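Note that one protein chain of the assembly has been removed; the remaining protein chains are unaltered in position.
To keep things simple, chains are lettered A, B and C as they appear, and every chain counts its residues starting from 1.
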Amino acid sequence: MPVTPEQQAEIDALREAPRETLRTVSEGMERHLYVPHQVLDHGFVRVVDYMGDDAAICQAARVSYGRGTKSVQNDEGLIRYLMRHWHSTPFEMCEVKFHVKLPVFVARQWIRHRTANVNEYSARYSILDREFYIPAPEHLAAQSGVNNQGRGEVLQGEEAQRVLNLLREDAMRSYDHYEAMLAQDDNQQGLARELARMNLPANIYTQWYWKVDLHNLLHFLRLRADAHAQYEIRAYADAMCRIAADWVPAAFAAFRDYRMDAVSLSAQAVAALKRRLAGEVVTQENSGMAAREWREFQEVWG
Amino acid sequence: MPVTPEQQAEIDALREAPRETLRTVSEGMERHLYVPHQVLDHGFVRVVDYMGDDAAICQAARVSYGRGTKSVQNDEGLIRYLMRHWHSTPFEMCEVKFHVKLPVFVARQWIRHRTANVNEYSARYSILDREFYIPAPEHLAAQSGVNNQGRGEVLQGEEAQRVLNLLREDAMRSYDHYEAMLAQDDNQQGLARELARMNLPANIYTQWYWKVDLHNLLHFLRLRADAHAQYEIRAYADAMCRIAADWVPAAFAAFRDYRMDAVSLSAQAVAALKRRLAGEVVTQENSGMAAREWREFQEVWG
Amino acid sequence: MPVTPEQQAEIDALREAPRETLRTVSEGMERHLYVPHQVLDHGFVRVVDYMGDDAAICQAARVSYGRGTKSVQNDEGLIRYLMRHWHSTPFEMCEVKFHVKLPVFVARQWIRHRTANVNEYSARYSILDREFYIPAPEHLAAQSGVNNQGRGEVLQGEEAQRVLNLLREDAMRSYDHYEAMLAQDDNQQGLARELARMNLPANIYTQWYWKVDLHNLLHFLRLRADAHAQYEIRAYADAMCRIAADWVPAAFAAFRDYRMDAVSLSAQAVAALKRRLAGEVVTQENSGMAAREWREFQEVWG
Partner (left out) sequence: MPVTPEQQAEIDALREAPRETLRTVSEGMERHLYVPHQVLDHGFVRVVDYMGDDAAICQAARVSYGRGTKSVQNDEGLIRYLMRHWHSTPFEMCEVKFHVKLPVFVARQWIRHRTANVNEYSARYSILDREFYIPAPEHLAAQSGVNNQGRGEVLQGEEAQRVLNLLREDAMRSYDHYEAMLAQDDNQQGLARELARMNLPANIYTQWYWKVDLHNLLHFLRLRADAHAQYEIRAYADAMCRIAADWVPAAFAAFRDYRMDAVSLSAQAVAALKRRLAGEVVTQENSGMAAREWREFQEVWG
């Protein structure tokens, strides 16, 4: 269970105490505030604070004195224009702060996105909990045969069982020994926390506060909610996509159309499509594309 | 006057429409929201939005599930500890968005602080207003004789009058010609806005939305509210110091004690002070400091 | 003339003194080192230092102990793969430092690219030279009638002459007054440099050292060597494209194919093209695109 009763009580207390503010309010986001969305077996992502909404993007783009937005339709058109033409600065005017609980190997991928603020739970200072990510059977995938960096079929039967047993037993044993090394009693002084943690495997859960502006959040989501991302980080990105869609519906719709569901065509691909539209038959040989790029081209265009 | 009646009406409308939120609220900051604080002759700085408060710093430092703060005294102690030991990440968890109207030569200094988000009024797209910074007589300073990058005495009498006349006349004439070049009538097509603007001097006012986290705001204020900063940008920094003190009183007090009013001693200065405490007489010659550093040392320690 | 004989002598001295190094060397870039490439009437861009080459991109992508590159063909394929799939970190492993002389209004656009290092000539500390950008007749464009942020036809005849005269006269007069306010003689103390500079228009030349990694340079070039960028900054970007093509030929070719000459299709545009390929007639009405987006679509696809 990702949240204890005591933690849930703290969250409930926060949700029962609305206050007055003169700031912009996103009703869609207020519904999410503090509520943990479960991800993987013991993880979650939840919104702790936010700044701005769709209107704030337009207000900044127009450098306005007041609310600075016009009709909903006019604002949506502006947001789509900004997104289409890579005018990223107005989207940077919205900010969100998440509290995330996630396995260490996911955290290591996540942190490569540098334009964000992070406070992580410190295993130098505190003792980590006994919580490890163990994949659900349907996510226990074999190594891909064609892509070094990908997954193949789901493991079955005995092999799946063997793997799950190894992951569980190693996690438990490592944690037992972590506690044993830390223990302070007649028998021993106890190893420093900053050293004992090195015995813990990368599927142990950590947590952090992660704060990011909307432009950089969308960049993160484009890469991490993508089919090429590792499933475990994609599960977090998917949850954050749902939250962002409620927070800034117009910006998120534009993001979906111009980024997530968009296709980038190389100079060669543009030429190939134009020739096809003109009725020509284009092959890899006469396309100017290498084999791998041609394969990627065909996946979209047949 | 920095704000027109129409703009003031927009601001008033925003201040009269409080809404409910589940987010952290800083009462001190709510009082500032949208209100322009005049700076220089036609400039201002005003808060357009914010995220977080003193408690949010502690909450992030503790990676908490709920509010995460303890007694006020306990929280203050934590904030002072974090500031003293350069733990900057919890301060990054607060964010503020300003709307600033400022002369272009001030904007050029300001923008050198890169870790912030900016949307500036576009003189490619729109026509700038006829507003120029003309220094008040008491800020019309002579070049410093000892510091290439500083000011000396205030100019007096005829010289002061001559300078003010030149600044005013050149500003007006440049703007007249800016308008003349843009004009579209029977006589002419009108020069492109993106070209015509090049005729405008650096004391013309521009405006922008500027968003920054608290850590980077304090870094900006340390350098720009400092006695060595140019007066014109310091005037903005001073106004922002007053706002920050109302927003996050504990963090700002710690910033004052450990940054603004703090003194950094070089290895040589530490040694010199220890010798003085031991009753020795230290001179520049036996201090290991160069002449200029010794002068800076004496300014603090006599 | 952008460079004085004394400056040219300094540049020549540097080019005549090769030294030994164990670092990676790009022969294409060595030819550019220190040589100013003229841009606009008095500006230039020149390479002052660089780090890395095409091979360094592969070496980093492979986290190698030695040179880490394989055959030229293999390396090129890797670089194209990295570019196509937005793996930006290996491109960040090359770095370049430019010395640029440019009008202030161009500098103000340029500096909005934040992920770079800058040292600008200080007009607080030093006195600026009497050098102003005056557009060549063929770049003296009228305001666009359809795009607020664009240029229309080139101004002709009397209007062109009037504009050029105004720009020249205002520049000269502003500079005369700048000098007059700074002058220190029997008659006056001289205004502080940091104040006097505010009288100078935005077409005065400044200069800076600008250092950036290859990934961020290419991002800058994508936006600033684009047809929608203002001509004056595009002139710099074009010169830098030629330099980059000599420095990292494989990376620049990939950049050209996957960024500069690439086309990004929205979800709606993908659907429209697929329908066209299937023989359907697509109109704006049944495309799901707004008028402006449809116009942009037609510009590429007819």
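In this section, contacts are C-beta pairs under 8 Å (C-beta built on N, C-alpha and C of every residue); 3 or more make two chains touch, one makes a residue touch a chain.
As the structure is a computational prediction, the values presented were derived from the model and not from experiment.
Seen in the complete assembly, the chain not on display touches A, B, C.
For subunit B, the residues touching the chain absent from view are 77, 80-81, 84-86, 89, 112, 223, 228, 256-258, 261-270, 273-274, 276-277, 290, 292-293, 296, 300-301. Take subunit C: the residues that touch the chain left off the picture are 3, 7, 9-11, 13-15, 17-25, 30, 33-34, 48-52, 56, 59-61, 63-67, 89-90, 92-93, 95, 97, 99, 117-121, 207-209, 211, 213. Although one chain is hidden here, its contacts on subunit A can still be listed: residues 103-105, 108, 111-112, 114-115, 118, 122, 124-126, 133, 135, 140-144, 148-153, 155, 159, 162-163, 166-167, 170, 173-174, 177, 180-182, 184, 187-195, 197-203, 230.
Following the convention adopted for this analysis, only the chains that are shown with their structure count from here on.
Using CA-based centroids throughout, the chain positioned farthest away from subunit B is A.
Counting the residue numbers used at the interface between subunit B and subunit C, over half appear in both copies, so the two copies meet with largely the same residues.
Centre-to-centre separation of subunit A and subunit C, using mean CA positions: 33 Å. One finds 35 Å separating the Cα centroids of subunit A and subunit B. Rounded to whole angstrom units, the spacing between the C-alpha centres of subunit B and subunit C is 29. In subunit A, 89 are the positions where the chain touches two or more neighbouring chains simultaneously.
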